[in-house]
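A selection of the complex's chains, in situ.
Chains here go by letter, A and B, matching the order in which they are written, and residues are numbered from 1 within each.
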């Protein structure tokens, strides 16, 4: 069955956030989610990337 | 033999291949699409689409039969087989033509013929209009699956139909025996039943629609019973007798044999992957024990230049799974970082009523380490369902008790195939039961049942009593 990978709960992130994380080479599991219910947001992913190499990521920010 | 060169070549123009080709072209790749029969593959030519055209008509016939209860005076409807077939063919023609237009519009070159690998970077295509050697740095194989035959019931297109013949509607048999009570068997079996056949379903396993929530299956089974479809489960099809009065299917149930007289047999026991004649072995592509080509998360096979998507790359054998994989493989070839990462792969079954599911069942959730909490809401208590007079069925959601995370949904009832989309999006978004429960749902509509089921899981149903 498809799923969230069982009790080893994977990071809660929407498809666009997952795509951005792949794009930026960020490992979602290591990103603390600040969205509702601990969901990882695009901003979280961008921030994680900034943390890695100090460069601001070209991530879209919700208005 | 002429040689043609492309950036990427797709073999097989079903929903996996034709979508992959469009996506490759969109991403700037010079692309060829090789197809030996008809654009659209199984899905458009004798699968998803034509079966649903027939099913929609069967649904309408059914509604017409019950129309008197709602104050509509009309004769009992009859079927004009030729005209129905013509309608179905028209639907197929429109969509197959559409695929051709889309490929052309995106600049994909369609090569008519059967493709076969002669090297990891080259295939030969043999068609009626020509033969080419086609070279490319990347290939996507999307040649699908074929229907399984069983001994004693070899397809002859006359007495013994495969899904392909059944979907073509050669006639409406007086008595049709359907071997296989899975999705295709029940979709087509109940269609013929509504079009006027007496139908008997023979299933080897103890349950129809194996893999689907038994409570949902019971709703479908009740409907079959109401329309006097005979169902034999745990029944083995032993053989076919051809007498001068017609056919008889011999089955064995509980060690006892019986014969079911009939005039047609539909064998719908499943599909298996079809890699034959592709020369994959020869170029070193690894094929798994069940015949599915082995792929990584980008749908790349053991030979890096060769990708594989759709029915041939593994279950579930569904058109939208094929298309999604086609997109991912195309994007991977074009250098994007796409991988298989979906959370939700919905499945829809077009029986009466429809069944659809996505995510984890209660049992799967438990196995995955969650403490499942279940919420259910019956269409019998939903305004919209009562107003449209389709009240059989329910929405069932599974959540995680501790976190409140939504884990899965099963829907049986009116428009279940459409309603599952909201649940799939919820899963992809990482929604909690509360997210769906708190979202305003227009009244009176069917998706209110999903909202109520989520509320029920939280002990807060409005239109049902919370125990």
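One rule holds in what follows: contacts are C-beta pairs under 8 Å (C-beta built on N, C-alpha and C of every residue); 3 or more make two chains touch, one makes a residue touch a chain.
Note that this is a predicted model, so its numbers are computed, not measured.
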item	value
Stoichiometry of the full complex in this file, given that only one copy per chain type appears	A x1, B x2
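FYI, only the chains that are shown with their structure count from here on.
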item	value
Whole-Å gap separating chain A and chain B, where each centre is the average of the chain's CA atoms	33
Sites on chain A touched by chain B in the complex	1-8, 12-15, 18-19, 22-23, 36-37, 39
Chain B - residues contacting chain A, complex	337-339, 341-345, 359-361, 364-365, 367-370, 403-405, 407-408, 428-430, 432, 435
